[in-house]
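Of the protein chains in this complex, all but one are displayed in their positions.
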């Protein structure tokens, strides 16, 4: 199969792109995410038509947040769009006249990294995406692990603190409350409120208040040695690394890939995560250690991965 | 392939058995586990020779606690025997003149249940073994998931309580400290010490002291309504079920199989585990639920599973 | 000194009452709590004038949520009213022409119970108030323990779960997130959402939805044996009792008094708390045990206590 289209449905925009067999994006189109479920299908179909006008595409892969069923056809539940048992594959196929594959967005991103990014050369990789929340994907023996019902790899919601922080999912102590971009901001804000004299650089980058602290301020301040910002990254890494150690006990991959906005900071965040991973890896003295790698495809991993999954049918 | 031998190396005894293609054990031999690494190999070889004397066996599968490498040949580390990078496959093959496969004992037990026990009819199952500790095994798409380095499915050592109980593995807060036969005894002893008036049945079954409380007393007392014993099972189930919910988020199997001595109690322990599983399953309203099944092969799951793995080569 | 006035400033209403030396309320007046700091002072002064019109009162005691300084004159910080370093004593004295004592509302309630309620006959009592949140007060050797700076006995904000639930105070894992009326509702709602078939009585008492579950429904349903409601009370008691055990290790009082709306349920909630207290009391075998008593003055403890503190000057 030649060219395919990958679609990434995000909370604020929908991106569609024509992707070739080497994972190269030939053309993209982005539109704002409409507020209604029907509007999303319309916008999605329109974006597909736009990018396919000049290219002989053969299939469409869609990455969407939420639970996608085992047939990769129906969105069982989406957190940001009011989709409940939404037959997305059928609806889009009717609109665009191409075969459609639907996949969880973090799964699609993991697949993209496995095929064309940091995971090349590995057969067994586990990806975590540290964005606003924490998503993940699993490749075992060169195949995406979707689970029996299609809802595997929901890393963000394993419980790491009994009776811990409330999560949007209704549970408590979910990993994404402790390892995500949102957690990083909370760590920085709490520390800046308690010891503002250790957050002067950080506070100066925003509006001077602790509620005004944003993720990009923390990265920039940490690079300048701001004690609170460095400590916030250390706390994030403490939880991220400990969780990877658990995933090593469970999946035993040859590599972990860390993606998402937080990973754009590279070794600033990856080195402490690697250290924490080694700290908590059970039996680390007696077993080969998985590598902990930075993702390579940035925000396009999901689109590229979805396109490749569509190619594989 | 016809008959094979399965070997289960336990902390106190080594069991070898001839097993046919249907998982039926034709003959078994048991010997005490010798104290030295060399002694174990000797005893193991002797047991294999004993049971194979009357049967045309073609291969040997060995289940052993610890890390087994990706070639299923070398025990990287064993907790109970002083094996460190022990080339067990080679040593035993030289002694018995048959092809040998080495596997982690909990993996072998999971495979046994998948092939001939509670897992029949499922392609994706996750087993937990609640024995003295907590072991596990994973079958994905009908294949045993061993991980890239052979050390996957070490469920007992995922961290469920940060800064929690010390574990023999050197880490803290490991799941097996909260969900295992040993944990059950601790729950009962702590509660009996604090409120002996609620543990009269339980204490009467042993020597009357809290240190004298044993696992079998707790089961028996719970069946008679002893409040402390019922509460100890409830606490065990609280942790076991919450952990299964996490495994559902990660692996999404169609069934969980709960084995080990604790599971011999059947619904006394399984019903509270199922309830706790449902309580903690994230997104339970929107996804198909995995079944939580009692293991069917009892203490022979490991032996039978190892024999079958040897058959498959 | 003869009659004094006690004032209880709540989030929704201000209650003022004339109280005699035996703790009997002779007359009360209640007005809604105004939205502005100045408005509260006005309303408070007016309420004092109303109830004192017919009685020869000699002093005023005011109980208010928040930090009150060591001179019992200034509210350093109030959570519900925008008071920051508010010189409440001076302002009210100018308005009403009587000596004024300001006290933290939970301290005042503890004092009321010590003098005229469940604490009579004890010299060393620790009170906890399980209302919407969790407040407390300490009497040592017959004296209210205010601390060096006036802000002792802030029980609600000791940390019982590291990295636990966010609290309105900005910290995490505070006791009141686990032991309070609000926590009780959360426990019931979470359980009802996961296992609605065990909450049929509870759900029928409200609007049939889990968000519609209220505290009074839980009490009523628990009395009828609703499993989720009984379990919610048990969870509340687990945390309340464990915290009392810690307070016993710290303060070693002869009695704990449990007040607040939750305690209105009497033994429904007190018995599980007592059990949990015994369960977690360190060294319980070797030390005399404090009693755990239900408060006796209900919602008037604060008003009566404040009046008595004013009498004592």
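In order of appearance the chains are A, B and C, and numbering begins at 1 in each one.
Everything below uses one rule, namely that contacts are C-beta pairs under 8 Å (C-beta built on N, C-alpha and C of every residue); 3 or more make two chains touch, one makes a residue touch a chain.
The structure presented is a predicted model; accordingly, all values stated were derived computationally and were not measured.
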**Q.** Among A:36, A:54 or A:195, the residue in touch with the chain that has been omitted
**A.** A:195
Q) Any idea which of C:33, C:80 or C:254 touches the chain not displayed? A) C:254
Q: Could you tell which one of C:76, C:166 or C:268 touches the chain left off the display?
A: C:76
Q) For the chain left off this view, which of C:111, C:187 or C:280 is in contact with it? A) C:280
Q) When the complex is taken as a whole, what residues of chain A touch the one chain not shown? A) 162-163, 190-191, 193-195, 275, 278-281, 284-285
(Q) By the contact criterion defined above, which parts of chain C meet the unshown chain? Give residue numbers in ascending order. (A) 67, 76-77, 84, 122-124, 140, 145-155, 157-162, 169-171, 174, 242, 245-247, 249-254, 280, 282-283, 285-288, 290
Q: In the full complex, which bits of chain B touch the chain not displayed? Write them out.
A: 161-166, 170, 172, 178, 190, 193
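Here is the rule we go by: only the chains that are shown with their structure count from here on.
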Q) Can you name the chain whose C-alpha mean lies closest to the mean of all the C-alpha atoms? A) A
Q: Would you kindly tell me how far, in whole Å, the mean C-alpha position of chain C lies from that of chain B?
A: 50
Q: Compute the distance, rounded to whole Å, between the mean C-alpha positions of chain A and chain C.
A: 45
Q. Approximately how many whole Å separate the CA-defined centres of chain A and chain B?
A. 34
Q. Which residue numbers or ranges of chain A touch two or more of the other chains?
A. 161-162, 170
